[in-house]
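Shown here is a partial selection of chains from the complex, left in place.
Letters are used for the chains, namely A and B, taken in the order the chains are written, and counting of residues starts over at 1 for each.
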Amino acid sequence: MINVGVLGATGAVGQRFVQLLADHPWFNLTTLTASERSAGKPYGSVVNWRLDSPFPDSSAELIVAPTTVDAVKDCDVVFSALPADIAAKLETDIADAGVGVCSNASSHRMEADVPLMIAEVNPEHAALIDVQRKKGRDGFIVTNPNCSTIMLATALAPLRKFSFTNINVATMQAISGAGFEGVPAFSIYDNVIPYIGSEEEKMSREANKILGTLDGGKITGAPFSVSASCNRVPVIDGHTLNVWIDIKATPAEVIEAFKTWQPPFSGLPTQPDHTVLYLDQENRPQPRLDRNRGNAMTVSVGRVREGIRFVAMGHNTIRGAAGASVLNAELLHTMKYI
Amino acid sequence: MINVGVLGATGAVGQRFVQLLADHPWFNLTTLTASERSAGKPYGSVVNWRLDSPFPDSSAELIVAPTTVDAVKDCDVVFSALPADIAAKLETDIADAGVGVCSNASSHRMEADVPLMIAEVNPEHAALIDVQRKKGRDGFIVTNPNCSTIMLATALAPLRKFSFTNINVATMQAISGAGFEGVPAFSIYDNVIPYIGSEEEKMSREANKILGTLDGGKITGAPFSVSASCNRVPVIDGHTLNVWIDIKATPAEVIEAFKTWQPPFSGLPTQPDHTVLYLDQENRPQPRLDRNRGNAMTVSVGRVREGIRFVAMGHNTIRGAAGASVLNAELLHTMKYI
């Protein structure tokens, strides 16, 4: 059994990690960390469980540890839901101490020797771990991308066989993406906020790296540009994207690619039957109706039409965060990095 | 005094017309039409007043007329909130009977001799009325565009001095745009519906006509293309647009254009101080905060950045429907068509 931990187990993404790991067939959840205030107490007594899925009883008695290198040094891999400022140094220290870090934080995503990975999309980038190892690190850091970027890059994976350049994308992002307390009701109810700090820049640079080419231990970013316009809308979970892509393909060819594309592997515990699922109804995908497909790991696409325009949608805290990270770890296990 | 009427006075747009006309300085609201079921009764007793502005007492005792040519033949101009299928023939008959029709309906918008007008943007297109007159019509039909198109075309007006081609636009449209009963709560609450029937096509063809050139009694559509992706979001009033425009201008030049552009006239009763208002905060415009600017007639713009990308937002049933139509009538009065 592989012993795993969650760094920052009480927040929105942390609770999703616990939900996904509590009864995982491969991973044994041994360690949960949170703030000093919660340390030393049973997780069940300190967490304010905010998800609509039931609280996993198997984690209730785990004693919360402080968020330190020492607390997790006996884990084989930890999943990080830490805020970026804390993640920066701590994840480095944990990786250097020999523990694998699968991180949802943004801090290390763009570093040259850190894979920025969506398991089904760019699994080959895992080899960057070897570069970290060569530099003397016993553990590793692997990151998953920003939630909106995951939806975009996953939807683009089937289209890589075509040639494409410019992408314009408008996002309509769910409330949960900002954490449980992140968006006040007074701000977003009956409203659209047409700005999410750093989101547009992240989508651009992260997409280029994810779909870039690994050669000689370095990634050359993909040559397309992403021009994003990111909005917060009154939706609880599920990010919706309107995409324009300058692509040498007809709508019918794009639909066919969406319908037939297969990831290079299958059957991992958190992997959905359909990583990308094409919906043919004219008013789909919709977040409330489609966000839970594939145990909330499927990216649904639809409305493919000349432009080329299409719509993509996925669950932002599962496919877009914790689920992406857990699936990465499952892949790394099959690759023997874990 | 100019006697006016409202066709279809009990629905969402109809009530907005009544709100704007009930105590108008130039127009005397004499006639309200609705269904046969309501005809013959006082408006105050049949209307289910759904707006959050107070019911205008001056209209309470007007006896509702049936929606027929005869009922409105003594009006100088009527404002039509009719559904497209009814508007098609009835507006033609009313115009032929000598009454001016300022219509919010889509039925006649693309006809060659019918102005598709945003008063401050293409007032010169009013001259198409002369073409209708030459064909023997005593009245006229003038239309205002679809709500989303109004926001887009109004925001583009200050940019016409630059050269631009492709436009991609994602809309996030408010519930009220579909009428009081148009969107079930179960459909839209905690959701995004990434499809609004015919909306994308309307935005495209209407924008080209509005910003097109009138010459020799014919309009040549503007040479830019509009590729739209229209969504319904959980907002009560106010349509938000994310725009990408292929334009030969820098962000600073675009901002300057937004700040300095003036319509070719001012001071009409329904005209706002700012037809286009540039907001410099990074997270504006937002519908709930900005939709009422200029008595809900201002189109707010912001987030101008390289791309060129910007955000535009306006009140969809006032600037985007009834207010646009009333302002058109005010303009036509100054032009002596009314």
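FYI, a residue touches a chain if its C-beta (ideal position, glycine included) is under 8 Å from a C-beta of that chain, and two chains touch if they have at least 3 such contacts.
Everything numeric in this text was worked out from a predicted model, so none of it was measured.
Asker: All chains share one sequence and 2 are in place; how many are there in total?
Answerer: Of the complex's copies, 2 are shown; altogether there are 4.
What we mean here is this: only the chains that are shown with their structure count from here on.
Asker: Subunit A to subunit B: how many Å between their CA centres?
Answerer: 42
Asker: Touching subunit A in the complex: which residues of subunit B?
Answerer: Checking each residue of subunit B against subunit A gives 168, 170, 172, 189-195, 227, 229, 231, 233-236, 238, 240, 242, 244, 282-289, 302-303, 307, 309, 311, 313.
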